[in-house]
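One structure is given below, encoded as structure tokens.
Missing here is one protein chain; the remaining ones are kept as they sit in the complex.
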């Protein structure tokens, strides 16, 4: 019941969309990294943070946290991924060189294991002068951001390599089940329960940490229809906790990380807005956390280096954990 | 003069292409990682190797070693790269969510900062039974490897994350010049001279290390015609030294890493064949080593995680050094 | 001087953008083909019109009116075209079947010889209720039309095959020069002069005819920089004459058909708006009219069948004339 009221309260605080100007708005942390910042919460990854993060690798064992990219992946909506091998021609030189390359096309950055950068999600809001404007992280407007050849601001290339302390929050472990059910909203109580069960003190979380949620959903990766249907996930309650913790990135083993649909049916991916747009906190989706969980690895060196596609909304890549 | 004879001798040893079978051939290190191996020299990256590599990060300072990806990059031949921003539609929900994503197409893995995987380069050779066959790393044949939807063997997804000790070999520093000249072949003497000048003992190189050559060529990145015209690079002499050292990966700040054209005009990218095809040693091309060199960072934690595009010949990505 | 005033008058009539509603607006010919029409001026191509058009083919000689599609074409802005051949695999069956196919990508419909469909061009206008809305042919709004997976209305697949009487208007012939100069605006006097010289009575033009302008610009096709720099073309004066004549389609041997830039520097492709948006008159660009002109063929059976890419703004294809 208390959770429900907290939830309501948060909703009231966040919505409806309020009037604001770029100079003065509740949504972007200008105070933190300045009005021109486009790197968001990756700014928490300082040299000291990195040196500390490396100490979580005790044995050098690597865990893959992403899925390989292939045409049989579950896709959101009508997104696509296509790889075609191209033979570079007949044997060349007296050394009879042969070669292959490939043409790849698709919504890279928004298919497979996918990283949402600062320009992926915005909102249409009413400005102080009464006009409606699209707005993105740190107050950049639709007009400043969107361009057919690549975002003019907030492209994913602005995000710093994410080398940090990673924490796995294994919700099914806490619940004692194999995987969560459709549309289940993970509560803050769940998160705290899981951390406690895993032996991680909530107070140990420091700015720049990467907090990844396991729902057990990667088990459905090879059955795309089931995978795509109403996944469980965090909601606004946990989103605000992540914001309080000043994490650099969250992520999970579903396509949106957040619960689908939101319990408030009038909201469309509100967690994305809270994290990415308002706080520059990134979101790595479609992860595969099964082997990490099976090995009971809950704290680790986390590495993800978003590919610097200039002006892209997101990035594919290969997140790993090193214990 | 001695170098020249060594070079000749190496050529004679390596060419012309000799008859061999998959079971018995001088070209692939079956003995090392087994007949089914597709990970090549990334197998050198063991847990112990990783733990040792992390110790090279003393301060946590990150250096970008690659270029951002954009349509103005220098391209090899007719390769291409295209990013188009797609607006995901009108404001959704009462939270007025806006979104962007992108469609990307092109020879990803062979444009921009590009990593050559085990299936990129092969050779047409005469087999013991007299037939000519295309052959790749570890003896996989053209028939086993090539498929229009993705390489059936030796796809880049088989390569392990490359987290190792990195060594920069700064040839222009050794030569006392800004950058090398067109078609200059870097000799083993140059490499040894540079290592000595940089204070790195050749004997300290151990299997799995990553050795990266700076030619100063990234200075030409923004003038594609100059960048693409006959870059300097290593030749077969240095390639064989790299093989002896059992490195996991080499790379440089030019498109082919190796000198273009080869001094022996009859050979087409022979260093690629020696390294990738015969020894499973990978090659990261079109790097940007200027800031690393300017900071005189010669030993470092090197991180590159090839994106697991299933069946691809190569991978884009974001190599970094951490001092 | 008179032309200049006519021009000014037309500008005043057309601009600034006036308030209107979908139900009542000066811009779309609801009266002609109904409020749901998406086929525009291709509706003029009736069975009778086709039977009459066929009579212009006297000898059966075919003239190609388009350019072949290749990567060396002049492109507008950052548009692109890429074709990669894909080998479909090893010889199959005892008949040892080999096969090739290709992957093509790019702004098809807006590269090379390109046909602008009804959803290509719109305008932002003020509606009766004071709101600003994007609007397209026949009053369809931005919201009704635009969708990331294909236009929801006014896709090029709605256009009927264009089989009609074609008329070539050879302006350089009339002017006695090889080709027009940069940014020259073709006047109505030019058009009338050319028709007269060619022996075509203006009064013979009937609804559904296709009127194609030759500027001699295809001579620059192989020098893309020259081709793209400020081509000559028709302006609003001739556009309104085309509208009066109720043509189905116009076209020319430049990228925009209309003069670039418009003599009124504040207007961006206004002829496109007049023809496509307000009147559903289509525009076939980047034609090659040299052989037709060399053979002095001024009236002909014109055939162009826009490819039915559902929801596309335009179409590539192969326009031909048959004398």
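Letters are used for the chains, namely A, B and C, taken in the order the chains are written, and counting of residues starts over at 1 for each.
Everything below uses one rule, namely that a residue touches a chain if its C-beta (ideal position, glycine included) is under 8 Å from a C-beta of that chain, and two chains touch if they have at least 3 such contacts.
Just so we're clear, the structure is a prediction, and the values are computed from it rather than from any experiment.
Of the candidate positions C:157, C:179, C:214 or C:240, contact with the hidden chain is made by C:157.
Summary of contacts with the chain left out: across A:147, A:197 or A:245, the touching residue is A:147. Of the listed positions B:85, B:168 or B:210, the one in contact with the omitted chain in the full complex is B:85.
Per the touch definition above, the residue from B:53, B:103 or B:211 contacting the chain not shown is B:103.
Where chain C meets the chain that is not shown, the touching residues are 15-17, 46-51, 54, 57-62, 64, 66-71, 79, 83-87, 91-110, 119-125, 134, 136, 142, 145-151, 157, 160-161, 163, 266-270, 272-273, 301, 303, 305-314, 316-318, 320, 322. Remark: the residues of chain A touching the chain excluded from display are 71, 78, 80, 82, 86-90, 105-106, 143, 146-148. Residues 78, 82, 84-87, 103, 105, 148-149 are the ones on chain B that touch the missing chain.
Quick note on the criterion: only the chains that are shown with their structure count from here on.
Put simply, the C-alpha centre of chain A and that of chain C have 44 angstrom between them. Averaging C-alpha coordinates per chain places the centre of chain B 48 Å away from that of chain C.
Averaged C-alpha coordinates give centres for chain A and chain B that are 30 Å from one another. The residues of chain A that reach two or more other chains are 84-87, 103, 105, 148-149, listed in rising order.
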